[in-house]
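A single protein chain has been removed from this complex, and every other one stays in its place.
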Amino acid sequence: MTRVHVWGASGYGASEAIVSLSAHPLVELGLLESASLGGEPVGLHFPRLRTLDRFFDFPGAILSAIGPDDVVIMGGAHGSAKEVAPKFLEAGARVIDLSEDFRLAPTRAVYGFPERYKAQIAGARFVANPGCYPTATLLAVLPLAPFDVTQIIVDAKSGITGAGRKPSVRALYAEVAGDIHAYGLEGHRHEAEIVQELSAAGIDAPLLFTPHVVPLARGMLADAYIVMRSVPDASAVRAAYARYYAGNPFVRLLDAGVSPSVAAVAYTNDAEIAVSVHGNVVRAICAIDNLGKGAATQAVMNMNIMMGFPEQSGLVARPLATLEVLRPGAPTARRSG
Amino acid sequence: MTRVHVWGASGYGASEAIVSLSAHPLVELGLLESASLGGEPVGLHFPRLRTLDRFFDFPGAILSAIGPDDVVIMGGAHGSAKEVAPKFLEAGARVIDLSEDFRLAPTRAVYGFPERYKAQIAGARFVANPGCYPTATLLAVLPLAPFDVTQIIVDAKSGITGAGRKPSVRALYAEVAGDIHAYGLEGHRHEAEIVQELSAAGIDAPLLFTPHVVPLARGMLADAYIVMRSVPDASAVRAAYARYYAGNPFVRLLDAGVSPSVAAVAYTNDAEIAVSVHGNVVRAICAIDNLGKGAATQAVMNMNIMMGFPEQSGLVARPLATLEVLRPGAPTARRSG
Amino acid sequence: MTRVHVWGASGYGASEAIVSLSAHPLVELGLLESASLGGEPVGLHFPRLRTLDRFFDFPGAILSAIGPDDVVIMGGAHGSAKEVAPKFLEAGARVIDLSEDFRLAPTRAVYGFPERYKAQIAGARFVANPGCYPTATLLAVLPLAPFDVTQIIVDAKSGITGAGRKPSVRALYAEVAGDIHAYGLEGHRHEAEIVQELSAAGIDAPLLFTPHVVPLARGMLADAYIVMRSVPDASAVRAAYARYYAGNPFVRLLDAGVSPSVAAVAYTNDAEIAVSVHGNVVRAICAIDNLGKGAATQAVMNMNIMMGFPEQSGLVARPLATLEVLRPGAPTARRSG
Partner (left out) sequence: MTRVHVWGASGYGASEAIVSLSAHPLVELGLLESASLGGEPVGLHFPRLRTLDRFFDFPGAILSAIGPDDVVIMGGAHGSAKEVAPKFLEAGARVIDLSEDFRLAPTRAVYGFPERYKAQIAGARFVANPGCYPTATLLAVLPLAPFDVTQIIVDAKSGITGAGRKPSVRALYAEVAGDIHAYGLEGHRHEAEIVQELSAAGIDAPLLFTPHVVPLARGMLADAYIVMRSVPDASAVRAAYARYYAGNPFVRLLDAGVSPSVAAVAYTNDAEIAVSVHGNVVRAICAIDNLGKGAATQAVMNMNIMMGFPEQSGLVARPLATLEVLRPGAPTARRSG
C-alpha cells in the first residue's frame, strides 16, 4: 500500500482528492495537513467526510513524516506550493501539485495532462496538475492540431467551486443562485496555460477565452469554436478525435447530436466530447467535472501513471460509507471493512 | 383605461404578462382564457398571482367579449395562434402574439423588435413578439451592420422557463439542477428568425447558434462572437453600439470590464450589453430576462408603442401585493387600492 | 417628499430597503452610507441596483446631513446600531433599526411588529424592526393567545440571506446547494425575542424553536405546532386568526388545504398563513420573504405608519428599471421618469 498525504487539505480540490483516495485499492491515506483547519475534525468542515474524524495535522507534519515511497498531493492556494513542493521532493516524496505554481515554463514539473504526456508522467517525481479550464479546453481543441486553424474561441462555463473555498461575496449562495455572467473580460490567468499547451502541439492561432460562472457547485462545460482557413472534411475531423482518444478509457466521443452533459460526468474522471463541422467552423464541446477530471481525479490518474498502477485504479467507484478514525500520531488511515 | 385580455394564459410568458399588466397604470386586465386551466383559480397554479383568484374563462370568452379598443396578448404554444389571431383582429382588437407563428415572412404581423421597428409597431394592429433567443442575439449583433462581418458564432444560455410550462422530463427539477448542456446540436428553430432579421439589416454572414440549458428558472445570456474580415477599430465598434441604443431607456451599454448579469435584469425589460474587440473578433455579450425583455415585458413595450403610451409605462415597477378578485362575468379586473 | 437615508447599506436587508424605497411614491432616497463599501459604485456590488451608480458615502455623511424630517433606516450588523442610533435620534431623525440591538427590553425603541403595535409605531421616533424568525413565528402563533397553550414547537426554514452578506464558508453556494440542515441546536439568539413577545401577549408555554438553512436565496417558512391542554374547536381557532388579521392587507389566511408558499410571497410584504387543528395540536404555517416582510418591507411599512402615509405606499410595486444617477455631494436621489 502506497501512503498518500494531502497538503493544503482544506480546499475543495483537496477534499475531493481525499474522497477519491479513500476508495483507492492500492493506497492508504496518510496525513492531512491544513494551515487553516489544523486540529479540527475533518467531518465538521466536510460533511461528505463526516466519518473521517481524524484531526488535521499541524504545519510541518507531513514533511517530518515522509517516507521514501510516499506521495504528496498538494491542494493549497495558488502561490503556496512554490516553496514547499521542493522540500517534499528533497524528502523523497513524489509530488502532485494542484495549484498553478509549476505549470508554466520554465518549470521542473511535468505537465500532468495524461492524454498527451503519459510517457513523461510515468517517469516523473513531480507533476503539475492542469487547471480545470485548460483541461476542458485542451481536450476539446488538441485533436485539431493537424488542421489549419486560424482562430480559437472558447466559451467556458464553470461551477463555483472553481473559485475555491475561501469565503468571498461573489461565491455566496445568494450571489450565485439565479445568476450567470462572464468574468475576467479583460483577461484570465488560465489563458497562458492554454496557449502554452496549444503552442506545444503546434496550434498557434489566437485564442479568445471567456469563462462564465453558472449556478452549479461542480461541473464544467467548454464550448470551443475553432475557425479554420477552409472548410474541413467532417469525417476527417471526427476521425482525428477518435484517433486522439483511442484507448483512453476516460474520454467519450459522443455520437452526432448527443450533447455532453455535466451531470453525466459529475464525481468522475470522465470527459464527454461532441464535435461537429459548420462551414469552416469546428464546434467541439467538452464536459468534465471541474473537481474531478479538472482537479482531483486527474491527480489520482497521474499518481496511477507515476506509480505504475492500472490507470483506472480508484477511479471507478467512490466511497460512500464509513472511514475509520485515525488519531494524530498514528501514521496512516485505513478504510473500515 | 385600455382593457387587455390574455389568451393562452397558462404559460410562463402569459403569467409574466399578467404580472406586468397588473402594474400598468394605463390598462386594466380583461379576461384570462386558458384551454387547459379553464375554470380553475389562477392562484392555485401561479403562486405569484395568488390573490388574483379570478377564474380562467372557458374557450371563446375573449372573442365574444372583445371591444373596439381592446388588446389581446396571446400566450399559447407555438402553432396555436395561427387560426385564432385573425379572429381577434377581425373582431377589432389589437393583437400581440408571443408565439413564433407570425414571425417569419411572409407574415401579416409586424416584427415586434422595438429597437429597430418602432415606427412600424406604432402603426400596427398586429405584432409578432420576438423569441427570447432572437431578442438577445439581435441586441448583441445588429449594431455591427456597418462592419464587414464574415462569421457569427452565438453561444446562448437560457433559463428553463424557455421550454414552457408543459410538463416534460427534461424540464424537471431533478434533471435541470446540477447540469448544463447544449441542445439542438443539429439545428434550432430560432435560427431562421435570427437569420431573417440579420439579413434584413444587411448582415449575411453565416450563423452558428448553440443554445444551452442552465440551472436557472429565468434569465438568458447570449455571448456573440463576431468574426470580421479585418481588425476593426475598437472605438468605432463601441461608438456603433452607443449610437444604436441612444435614447433607448431599456438597453445599458456597460463600461469596459463590467459583465452583463442575468441577476441585474431579472424581472425587467432591461438588457445589458458588453462589447469588446479581440483581434478581428468582436465579442458582444447580452443579458436579458427570457420572460421579460425576451417575452412579456417586450410585449408590454410593444403595446405601449402601439397605443401611443409612454414607452416605459408599466415597466418601471411590478406588482407586489393584493390584486382584487374578479369573478367570471365581470368585464375587467382592477388592482386593489 | 420625505428623505430616507440608509446606514449600513451594504447588507442584504439594506439593499432590499433601497429597492423598496426607490419605488416609494412619497419618499426620496437620501444618502447611502457603508463603512465597508464607502466610495464604491452601488451597482458593482448589487446587480439589481446597477443603475443606481451613486457612490456610497463615507462614514459620518448621514449624521452631518440629517434634516429635521428625515428618516434613517439602519441596516448594519447586529451590535453596530448601539452607539449610532442615539446620535441619529438626537440629530432629529426618525430611525428604524433592522438589527437586534434595540428589540429586547429594556429598550427605548418601539417593537415594529405592526400587526400588534400599530398605535405605538404611529407615535414613535425610533422603531426596532423585528427579526425574520420572530416575524414569521409571531404571525403564526399570536392569534392563539385566547387559548390554553401548553407547548409551542416551531420548525423554521430560512433562505441563506438570513445569514447576511459577510462572507463565510457556510454561506457559500457549494455548501448551501444540495443540503438542508438544522442549526443552533443548543439555542438560537432569536428565541428571547420570540419569548418576549409571546409573553407580552399572554402566551407563556415553553417554546422549542428549530431553525434550518434550506437552498433558497430568500424566503422563510415557519411551521408552528401548538399543543393545547384540550382539543380546541376548529372553527373557533380559525375565527381567531380571521379576527386577528381582519383589515390587514398584507396577511392572507388561506383556505383549508392550501399551503403557504415562499414563492407566493417572494419580494413582497405579504404573509400567508394556513391553520388547522389535529387533535389537541394546532398547526399554523406561515410563509414570508425573510428580506421583505422579515426585514426591509416591514421597515417601509413601519415608516409609513410612523409618517402617517398609507400603509401600502411603496409596497405594491418594486422598481424594475432605470434609477437616476446621483453623485456624492448632491443631497438626494430621485427616480428617473
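As written, the chains take the letters A, B and C, and residue 1 is the first residue of each chain.
Keep in mind that, in the parts below, contacts are C-beta pairs under 8 Å (C-beta built on N, C-alpha and C of every residue); 3 or more make two chains touch, one makes a residue touch a chain.
Computed from a predicted structure; not experimentally measured.
Per the touch definition above, the residue from C:A274, C:A295 or C:V316 contacting the chain not shown is C:A274. In the complete complex, the hidden chain is touched by one of B:I160, B:A222 or B:I288, namely B:I160. Contact with the omitted chain, checked across B:G8, B:P114 or B:G178, is made by B:G178.
Where subunit C meets the chain that is not shown, the touching residues are 151, 153, 155, 157, 175, 178-183, 185-186, 206, 208, 210, 212, 214-217, 219, 221, 223, 225, 227, 256-263, 266, 274, 276, 278-281, 283, 285, 287.
One chain is missing from the display, and on subunit B it is touched by residues 12, 45, 47, 159-161, 165, 167-169, 171-179, 215, 217-218.
The omitted chain makes contact with subunit A at the following residues, 23, 43-44, 47-48, 50-51, 178, 249-250, 252, 258, 261, 263-264, 266-270, 272, 297, 312, 315-322, 335, 337.
Basically, only the chains that are shown with their structure count from here on.
Work out the mean CA point of subunit B and of subunit C, and you get 34 Å between them. Centroid to centroid, with C-alpha atoms defining each point, subunit A and subunit C lie 44 Å apart.
Among the residues of subunit A, those touching two or more other chains are numbered 175, 178-179, 215, 217.
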